[in-house]
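Removed from the display is one protein chain of the complex; every other protein chain stays in position.
Each chain carries a letter (A, B and C) given by its place in the written order, and its residues are counted from 1.
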Amino acid sequence: MNRLASMETSQHWRLRQQRYALVGEVCPHCTTKIFPPRDICPDCGEDARDLYQFSGRGEVYSHTTVYQAPSGHSSNAPYPVAIVRLEEGPLVTAQLTDIGDQPVEIGTQVEMVTRKLGADGERGMLVYGYKFRPILAER
Amino acid sequence: MNRLASMETSQHWRLRQQRYALVGEVCPHCTTKIFPPRDICPDCGEDARDLYQFSGRGEVYSHTTVYQAPSGHSSNAPYPVAIVRLEEGPLVTAQLTDIGDQPVEIGTQVEMVTRKLGADGERGMLVYGYKFRPILAER
Amino acid sequence: MMPVGEHWDLSLRHLALDAISAARADSGGLRPQALYVANVLAPALSGQSHLGALLADFTGLRGVEASTIEASGASGGVAVRQAYLALTSGALDVAIVLGVEKITDKASGQVQAALATSTDSEYEAVHGVTPSTQAALLMQRYLYEHGAPKDSMAGFSMTAHQNAVTNPNAMFRKAIRHEQYARAPIISEPLNTFDVAPLGDGAAALVLARAAALPNRHDYPQVVIAGSAVSTSALAVHDRPNPLHLTAASQSAEAAMLQASLSLEDIGLFELHDSFSIFAALSLEAAGFAAPGHGWKLAQNGDISLAGKIPISTFGGSKARGDPGAATGIYQLAEATLQLQGRANENQVPNAAIAMTQCLGGSGATASTHILRRPN
Partner (left out) sequence: MMPVGEHWDLSLRHLALDAISAARADSGGLRPQALYVANVLAPALSGQSHLGALLADFTGLRGVEASTIEASGASGGVAVRQAYLALTSGALDVAIVLGVEKITDKASGQVQAALATSTDSEYEAVHGVTPSTQAALLMQRYLYEHGAPKDSMAGFSMTAHQNAVTNPNAMFRKAIRHEQYARAPIISEPLNTFDVAPLGDGAAALVLARAAALPNRHDYPQVVIAGSAVSTSALAVHDRPNPLHLTAASQSAEAAMLQASLSLEDIGLFELHDSFSIFAALSLEAAGFAAPGHGWKLAQNGDISLAGKIPISTFGGSKARGDPGAATGIYQLAEATLQLQGRANENQVPNAAIAMTQCLGGSGATASTHILRRPN
């Protein structure tokens, strides 16, 4: 990796654990599970840096579709976006993917998968990370 | 001109008189010649919107060369930049061009010419405007 | 105030000059010692930061203290707050607060990307989320959680458009009917075009002064800032304990009313943040004008119209006057001032004595609330 590429990549590299594996934190003081990680527990205000691996399962808290995309996401538009309630508690925003014939609704069960999120920076570097897809009944 | 192009162009279109023809202002109250135009006279603080056509001649007040160019100007680098004292009084910043064998110095006589300034915006639209070139002794 | 819209012929600095000149003339020629600029988009859309020095110099205020204040859509209110504190401290007698945005020079994708910087870049914008996306997600959840009908928000849009008909500065001066709302194209479901305020170029300026610095005679009754507050909550919508409760709006309204020693019943009009219609409902609820889930009903029964219990968007709001981004808070305060001065013409709220203005940044992550009072 050359120097230029590594510079533009570093901001995504820092987030690799969260983006690829949904690694958040658990508060050692009040056991709140935290995603996205934030080092200070939003519930009790204490230090919370213990890593925690989320299961990746959850349900749709809200959803929409983006037609007017920002540059970097235009080639992907329109795309569905949701806020997902993870089964461990936190909400997280992400795109939905692999939607079948069933319409997505609030309450739809979903699971995390890794996909291309969009292009970033001057040279359009591709960024990968979590999206969520419906869990099919027959699985 | 399609809608998209016209939007990105409008900020340069607004400046066409200044950029192509070095049109500034003259203060009707104290006769100060103003470039770049600014509608309020920097000398007496009164309204000054009368247009004034500068001759385009002046001398170098200071100069340098840019090696670390910002994006949009990189393909042009390195390039010489000067502050020019126009013969009507104001200072103006611009690139130098058509420099011959004679080194540019503070005091070198210059005249305005129109050239490509650089690329702007997402689709790299070319922007044209004033630069200055040395006035050769034999002219 | 400059009309909000597409000013193809005016650059950012000329918009600012016109707004500042008008405000200074209106103030009777007070000489400001400081300039506070509310702006978000100039670095991204005009390649221009450092607006304080640029605009102080260009508008004939060379040398004065100047800076840019940014808190997304709440920038205008936050800038007024900072000018207010500077005056209260005694360090200044007269300050000018300018809100300015130049938006129409760039294409939609760039504007959306610039707007998306007000969301969490690492956990929202990277997923293609923009402010409209956040608003759509909140509206979808609101309709679901409160069992509200699909057209719950229609009343906000219709009221705003109705009020804008007689506002010469408005971008849209045409009333709309319910059928138009119901048939409007979807922007990001359930948001339709009438739920979304149209962005436009805009500039508005306010002259603020300590009472001691005012001339003995002035053309209009001077309006007093009786309360001023700013609060924040989590930037990302998903990081808020209950995304449908705008805690920053609630806290800043409470703090401003406490400072002014007022209660909700005293408020004669409420210029709230309606960049998306859902925020009108959520803001009415956050301030306490309606219980959670009931804010939209105030738009059904005439309560929010000019002659209603709690008039909002009295000149059309961002929805119909046009949304000037960071300048919104300044337009709100300027419009509320006209109301309290009795200069609102056909838009006059009868007997307006106390006004509340509130602008939101980043879907409510920042909220700034001001209480204005007509003297006597």
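Heads up, the rule we're going with is that a contact is a pair of C-beta atoms (placed from the backbone, for glycine too) under 8 Å apart; a residue touches a chain by one contact, two chains touch by 3 or more.
This is a predicted model, so every value here is computed, not measured.
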Displayed chains contacting the withheld chain: A, B, C
Omitted-chain contact residue, chosen from C:26, C:93, C:195 or C:239: C:239
Identified contact with the non-displayed chain, of C:67, C:222 or C:300: C:67
Residue ranges of chain B at the interface with the undisplayed chain: 15, 36, 38, 42, 61-74, 76-77, 79, 81-83, 90-95, 106, 117-118, 120, 127, 129
Contacts of chain A with the absent chain, listed as residue ranges: 4, 7-8, 10-11, 14-15, 38-40, 42, 45, 121-122
Residues of chain C (touch criterion as defined above) contacting the omitted chain: 11, 34, 40, 43-44, 46-54, 56-57, 62-72, 75, 78, 81-82, 85-86, 88-91, 113-114, 116-122, 125, 229-235, 239, 247-248, 251, 361-362, 365-366
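Keep in mind that, in the parts below, only the chains that are shown with their structure count from here on.
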Where chain B and chain C are represented by their mean Cα positions, the distance between them in whole Å: 38
Gap in Å, rounded to a whole number, between the CA centres of chain C and chain A: 32
Centroid distance [mean C-alpha coordinates] between chain B and chain A, Å: 48
Where chain B touches two or more other chains, by residue: 122
Multi-partner residues of chain C (at least 2 other chains): 109-110
